[in-house]
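For this depiction, one protein chain was excluded, whereas all remaining protein chains were kept in their positions.
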Amino acid sequence: MSLFYLIVFPGFVFLVGFSLLSEYVDRKVTARLQSRIGPPFYQPWADFLKLLSKEDIVPERADKRVFSVIPVVGVTAVLTAFVYIPMWCSHSIHSFTGDIIVVIYLLSLPTLLLFLAGWHSTNVFGTLGAVRGVTQLFGYEVPFLLALLSPALATGHWSLSSIVNWQVNHVWFICYLPLAFAVTIICLQGKLERVPFDAPHAAQEIVAGPFAEYSGPKLALMRLMGDMELVTGSALIATLFLGGFDYFGTLSGFAGAVVGFIVFLLKTLFIVFILACIQAVFARLRIDQMVNMCLRWLVPMAVFQLLIIVGLKIAQVL
Amino acid sequence: MVLDQLRRVFEPFALLKNLFKKPMTLQFPYEVLPELGGYRGRHMLDLEKCAGCFICAMVCPNKAIFPVEFQGRKYPRVDLGKCCFCQLCEEYCPQNAIKLTSYAMLVTTDKESAVITPEELGKMPGH
Partner (left out) sequence: MEEREISFATLPFGPQHPASSHFHALVKVEGEGVLELEPHPGYLHRGFEKLMEYRTHPQNCVLVDRICVLDPFANELGYVNAVEKLGNLEVPERGRYIRLIMTEFGRIQSHITWIGIMGMALGFDSICRIAWGDREKIIRLNEMATGGRLYPCYFCLGGTRRDISPEFVKLAFETLNYLEEQLDFYDRVFFNNESFITRTKGVGKLTAKEAIELGATGPNLRACGIDYDVRKDEPYEVYPKVNFRAITRVEGDAYARSLCRRDEIAESISIVRQLLRDLPEGPFNTEVNPLYAAPKGECYFCVEAARGELCFHMVSDGSPFPYRVKVRGPSFSHSLVEFPRLAKGAMIADIPVIYWSLDPCPADMDR
């Protein structure tokens, strides 16, 4: 039974489908903001299938084994992270105390894998993109961790399922921790390497960065990894701050689970919508400006949020 | 100073009002822009009026017009690959025989069809 959960629903097959759907939502919202019509709903599928059918070119001087293994490891890492998020009831497929740390760690694997990909491409653009990616990691990882762990610090539980349970019984965390919500949204934009933080694969300066030498099925998997990361990150924020599958009203049994699941998906798409809006409105920041901004603004905001939590606990509100 | 910076971070979100407006895209070729008149498109030749003087060939900057045999006498033939659609041939034709219509659907995959023979020039383009 758990093999079915892992591979079909809500595991691999479902995650691939949902991440391609969220890529569609992202591209459509961006297009509408730019006064364009945007692609039809099957466009991400079409792009994925087209890339699978193209020729697979590996550069001569690159390390073939590492080059080929990176996309597969990336997809696996993100899929494993998604499995721990509770989607329709108070325990995910496999939950344990401390799984929130595991999810955050698995989400930072794709950045390291992009670094390896750029390094092993033996292309100047790839190396530059790889180094920029790791530099950016210094900027956003600290506030991301601090802000994501605020709900855990507030409740005292260290498992995603228990945090969602707390929100079901009390109030969604966005009411108590708005600053952490804002910080996680901005840092997730940095982790996903989207504008304004897409210096690692800035098309106008270093043509595609680490992705430059990938083609065919490997590129399809790399892009799929990016989309799955988008979905997992948004689902994580929706779970921690917006209550996951919690909705106003109560239905019990199978119907309750279905409605909860759909509400969870809608909340994830809402976060994708916010990220798409941020992507359309800003220009790209230079790498040193990005790290500067993160360390100067986001870290104090996250720390201030922690102080607020301490204050609320002393006032016996939490 | 800090307030100014914060204002400049939130002000660009005025872009969000584009979500409620109709997109600017024109889905060509299902939707076409209305014609304004006077567009310089493919040539059309009045075979009765043409005197065969070939002032059009002399005045063409890219030598796109060339005399060929048709119906027993010489008529101009236009090579659209060389033509720059400048309308000098129409301006200097003493008989007002060669004119530029506003027909602009000139995409083709066949190089020979880009050379317009006098027979095709005599008919309205697009038929």
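By written order: A and B. Residues from 1 in each chain.
By our rule, a residue touches a chain if its C-beta (ideal position, glycine included) is under 8 Å from a C-beta of that chain, and two chains touch if they have at least 3 such contacts.
Quick caveat, the model's predicted, so the values are computed rather than measured.
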_Contact residue for the chain not shown (choose from A:Leu15, A:Ile70, A:Leu179 or A:Ala202)_ = A:Ala202
*On subunit B, what residues meet the omitted chain?*
5, 8-9, 11-12, 14-15, 18, 24, 33, 36-40, 59, 61, 84-88, 91-92, 100
*asked:* Even though one chain is hidden, which residues of subunit A still touch it in the full complex?
replied: 30, 33-36, 124-125, 127-128, 195-196, 198-199, 202-207, 280-289
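Throughout what follows, only the chains that are shown with their structure count from here on.
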*What whole-number Å value describes the gap between the mean CA coordinates of subunit A and subunit B?*
49
*Considering the complex alone, what residue numbers of subunit A touch subunit B?*
29, 31-38, 277, 280-282
_Give the list of subunit B residues in touch with subunit A in this complex._
12-13, 15-16, 18-19, 21, 23-25, 27
